[in-house]
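What follows is a set of notes on a single structure, which appears directly below.
In this view, the complex is presented without one of its protein chains, the others remaining in place.
Showing subunit A:
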Amino acid sequence: MSLRKLRRLGLEPELVDRLERHKKLSSCQDILEKIHLELLHLTNLTHSDVQKIVMTASRACAPTPTTALQMRQAGFSSGSTPFLSTSLPGLDQALHGGIPAGSVTEIAGPAGCGKTQFCIMLSVLATLPCEMGGLGGAVVYIDTESAFSAERLVEVAQGRCPQHFCSDDAFYKLTSQVYVHKTPTCTDLWNRLQCLEEELIEKRVRLVILDSVASVVRKEFDNSLRGNLSQRVKLLSKEAALLKYLAESLNIPVVVTNQITTRFNTSREGPHHDVLSGDLGAGNSAAVDGGYVTAALGNTWSHSVNTRLIVQYLDDKYREVMVAKSPIAPFSSFVYTIQSSGIVLQDDETIRKWSERVATDPGLIPIKVRTMLGQGGGLVVP
């Protein structure tokens, strides 16, 4: 849209020719990035003529308005489900239906907590037909850590909906609808994302999973080197913008997974930050001297995702998923375990055992990690 040529705007052709040839102004973006005085100087036209050109270019580039009411009615009538049900009833209820379509959802947590399991489970659910609560379409699974296992996919499918997946035929259909791409480096990932749009349309993809966005970036960018941090932030922002664009234009959910990082109160590691000094006292609510563990990739990335779910350990068997950031859901948490059928929410009894969690800054929620097993269930609670 911004690269739309001036030619197409209906201005006088000889004016357009002159601008293009002599002044290198050929697209709308070129016009809109200059200030008024500059344009006056470059085009040698009168003030009102320049104004006219700017307004014509603006009208061509600006999006069309709709009202919130029309959006709601469009949602009702479009037939495409606005949410992907996660089949975890408590979580679905908190999120008003499930993982929202048209936006980017992030699952962050320590290693081994269940992020990839969650993604595999969502892949199975997305391929189910709409009547069964799925999206009835294909899934693109971009794997940066080589963690995807087709065997596990089949196992989860069998465990989750045994009636549906009862024949070899059904399994074949499932596995042929999940497209896995391995992208072990940043460049691979970026290239893959850029040519993703065609693939999504052609194969009728209804869910995109990126597992994980953090691992490639952290491998290749060393934060202690100058300039690397800003490059990393730029790359992540570009990826976020592209994923959001794909999510919105095709109205599909996009799920990314993230790792965790340690933050110290006295910043020995440069990029990890403290809130505006003077606002908080000696530390943040749950921090102990040393630091605390929180979602990786920094502050800008946290702004870029629309919904954030954080998973963490409670003890060796039980884990917890928290809705940390969502435009539609309040802070809530659910206890689960990982079984052969995937993620299974635990009932209220178990939940009551664990203390009430108070809502707090989603960037600073302390996340429990698992220490060595067999030591009486020792957990590092930072």
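Side notes on the structure shown:
The definition used in the following text is that a contact is a pair of C-beta atoms (placed from the backbone, for glycine too) under 8 Å apart; a residue touches a chain by one contact, two chains touch by 3 or more; residues count from 1.
In this text, contacts and distances are computed from a predicted model.
Its record in UniProt calls the unshown chain "DNA repair protein RAD51 homolog 3", which is the match among "Large ribosomal subunit protein mL43", "DELLA protein", "DNA repair protein RAD51 homolog 3" or "Integrator complex subunit 9".
Annotation: of A:His41, A:Lys173, A:Lys219 or A:Lys234, A:Lys234 touches the absent chain (contact as defined above).
Screening A:Arg72, A:Lys182 or A:Lys317 for touch with the missing chain picks out A:Arg72. Hidden from this view is one chain, which touches subunit A at 1-2, 28-29, 32-33, 35, 54-55, 57-72, 75, 82, 96, 100, 102-104, 233-234, 237-238, 240-241, 244-245, 247-248, 266-267, 270-277, 279-280, 285, 298-300, 302-304, 306, 308, 324-325, 327-328, 330, 358-364.
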